[in-house]
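After the structure tokens below, expect a handful of questions from me.
Left out: one protein chain. Kept in place: all the others.
Moving on to chain A:
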Amino acid sequence: MNARFNETHVSHEPDLLAKLSNSHLDALEEETIFILREVAAAFERPALLFSGGKDSLVMLKCAEKAFGVGRIPYPLLMIDTGHNFPEVTAFRDLRAKELGAELIIRHVEDSMKRGTVRLAHPDEPRNAHQSVTLLEAIDEFRFDALIGGARRDEEKARAKERIFSHRDSFGQWQPKAQRPELWTLFNTRLQPGEHFRVFPISNWTELDVWQYIEREQIALPSLYYAHPRKIVERKGLLVPVTELTPARAGEEVVEKLVRFRTLGDITCTCPVDSPAATAAEIVIETLAADVSERGSTRMDDKTSDASMEKRKKDGYF
């Protein structure tokens, strides 16, 4: 995360954003485009993981600049837990169509039908099981590189991962045996069955992403902006009340003005209290935030210190 400020209320003066101009964004954009082109050139069957979330939309914007509209040289791949916000899936489909990109969707529910995913109980979050469906899709299409929108500032295990991250034939990340990544000489050689995960926006922070969204006027699903929503407060999180996540006995359902900082599976993504209705206002809020994106919004990262590392070793992004 970037520096924050002690002022609890940052004034919303109109020219503040101009003052906060982030000249570093040009360097980040250039690096991302360089990596996106490297993937296009170095691999035979790459795909870009596309969820309709803000990070993947930033990547898609860079891909559009790298290759031109209608020319993104790889398909978009979505692993659908079946627990997505409908606004996001609709937006995802619209965006893929606008770009003339091929969109491949694979469903965790199909893996459940095949018996490759078994839930411990029916309402268990399916986020972690995405790895199985993802590896099945990699197998099916023989993908050799999957581009993902993970950022190193999100989480400690991500902070350790290379931009070109080698995965073995089980899709596993081996943190102790990462390939040295010297200069910009990316060793993309693979053994049969292995693949790479590639993270072109590794060096972006949450603030950079919002500043870029604001600068480039990137359209996002409406849930990223303030909207009224029924929630219950649980363990310091604002849990959205939905068919999949009903209020528990004794919990009080209230309506609040909220927005999502991150959008994943409904069952493990929480919004934050916020009146921010534009990207510009979110930039200002992000500057003043004192809780991380995941800390404030994700129910599934809190299990243990190493939960992300463990999932990455299992083939997760």
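Everything that follows uses one rule, which is that a residue touches a chain if its C-beta (ideal position, glycine included) is under 8 Å from a C-beta of that chain, and two chains touch if they have at least 3 such contacts; residues count from 1.
Criterion: contacts and distances are computed from a predicted model.
A.B. asks: Suppose you had to identify the omitted chain by its UniProt name; would it be "Glutamyl-tRNA(Gln) amidotransferase subunit A", "Protein translocase subunit SecD", "Translational regulator CsrA" or "sulfate adenylyltransferase"?
C.D. replies: The correct option from "Glutamyl-tRNA(Gln) amidotransferase subunit A", "Protein translocase subunit SecD", "Translational regulator CsrA" or "sulfate adenylyltransferase" is "sulfate adenylyltransferase", the UniProt name of the unshown chain.
A.B. asks: Using the document's definition of touch, tell me which of A:Ala27, A:Leu119 or A:Ala277 contacts the absent chain.
C.D. replies: Only one listed residue reaches the unshown chain, and that is A:Ala27.
A.B. asks: Given the full complex, what residues of chain A touch the hidden partner chain?
C.D. replies: 1-7, 10-11, 16, 19-24, 26-27, 29-30, 33-34, 37-38, 40-41, 65-68, 152-153, 155-157, 159-160, 175-176, 178-185, 187, 189-191, 202-203, 205, 289-292, 295-296, 305-306, 309-310
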